[in-house]
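Have a look at the structure below before the remarks.
A protein chain is absent from this complex, but the other protein chains hold their places.
Take a look at chain A:
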Amino acid sequence: MTQSVVVQVGQCGNQVGCRFWDLALREHAAVNKKGIYDEALSSFFRNVDTRSGDNGPDIYKGKICSLKARALLIDMEEGVVNEILQGPLRDVFDSKQLITDVSGSGNNWAVGHKIYGCQYRESIVEKLRKTAEHCDCLQCFFIIHSMGGGTGSGLGTFVLNLLEEEFPEVYRFVTSVYPSGEDDVITSPYNSVLAMKELNEHADCVLPIENESLFEIVNKIHQMINSGKLGSTVKQNSLVTSSAGTAKTLQEKPFDAMNNIIANLLLNLTSSARFEGSLNMDLNEISMNLVPFPRLHYLVSSLTPLYTLADVKVPSRRLDQMFSDAFSRDHQLIQADPKHSLYLACALLVRGNVQVSDLRRNIERLKPSLHFVSWNQEGWKTGLCSVPPVGHSHSLLALANNTCVKPTFIELKDRFMKLYKKKAHLHHYLQIDGMEQSCFSEAISSLSDLIEEYDELDATKGGPRIDPSRLKIAV
């Protein structure tokens, strides 16, 4: 069994991270009734003997003593991290896993990347090494951050760079929250594009998320609950947005529902690596199957179902509905419509009581309405994990390498150019040591190249299919 380490950077990163750890504990508590520290738990948690204080030795087997998250919490302001440390999760983190400062990054990528990066480099490396040492076999770093601000975006991508340098063999999966058009941070396009270059070059896989999509999903669920559909009630703790059953908080914070969705995404992504199933799908398989060319590593994700009804029986029609929903526009976690764009590859990770025949039936059913690139007509990667998420009997995570990410990137580029042409706010960046005009031109060029690669693929869509001629053997 392998271990993964979560690096949460910035306000957004830490708030999402906090939700992740909460839900992870809940999930393991539901599965692990005997309180034994098992391999599944070890992938995200250490078991520490705290009887002699926080620095106790790790316990590798036997009863759970004190679980510590394999995480690094980084923020250049203290507010969010302090709140976590005073909240119900305070015992899950230890003080050695934190890196904080006081003044924040002022929504400036350059401050996060160049100034704080330089300043905290050693400390970050040292703490990363420490967490890696506690791991028997470290497989993956998960970075959670937002693109639009200063810390998550700047320092977050600095850490990404660092991870590639110091731990080249370990996978780097990045969950990035992209800013929306109405983002109130004026410089978010600059921050995002500068960060994109780093993601292009140093990440193994990126899962882009857009707040608008999360918001729409949350609204949909509220409508569902409030509409009181006849006869059926929604199981509260099955909501993909809910913290029901977790440590009680007096008042749910505004972004909690949306962040829970991202937390669930990460849980589902790693479920097949942690729990058993008839067709396992590990993290290295995700990277292998979904990234046909090194730079095209942006995966659009969707989670279904968003909630389950209290009816216990699951007729296969409802199961099939789950598959259909996974491909619909309103279940995607970014504003995109994969059905009308081109698929390079698609992965389906099913959890719960679903068998291979259900999977096949649905793939056959949905295939005709999806466009796959000519060299990967059967580009499906499937996984079956026996353990369902809390509150559900089954669930599906769909990951698509699809050209529908292109509009998101094009919009980002447009917003960037609007500011850049007028040189608006540029001086805030250029006055930082290490920043030059070329950083901007290289960044936008990297993004343009990426968009062009997607363009070239889109151009092949719907065209005549000419299979390359096979090798001829002299008889």
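To be clear about the criterion, contacts are C-beta pairs under 8 Å (C-beta built on N, C-alpha and C of every residue); 3 or more make two chains touch, one makes a residue touch a chain; residues count from 1.
Throughout what follows, contacts and distances are computed from a predicted model.
Entry comment: the absent subunit's protein name, as recorded by UniProt, is "Tubulin delta chain", drawn from "Nucleolar protein 6", "pantothenate kinase", "GPI-anchor transamidase" or "Tubulin delta chain". Only one residue in the set A:161, A:324, A:382 or A:408 touches the chain that does not appear here, and it is A:382. Here the missing chain is touched by one residue of A:97, A:139 or A:213, and it is A:139.
Looking at A:356, A:424 or A:459, the residue that reaches the missing chain in the full complex is A:356.
Interface residues of chain A with the unshown chain, by the touch rule above, are 1-2, 39, 136-137, 139, 276, 278-280, 282, 284-285, 287-294, 316, 344-345, 355-358, 360, 363-364, 367, 374-382, 384, 467-468, 470-473, 475.
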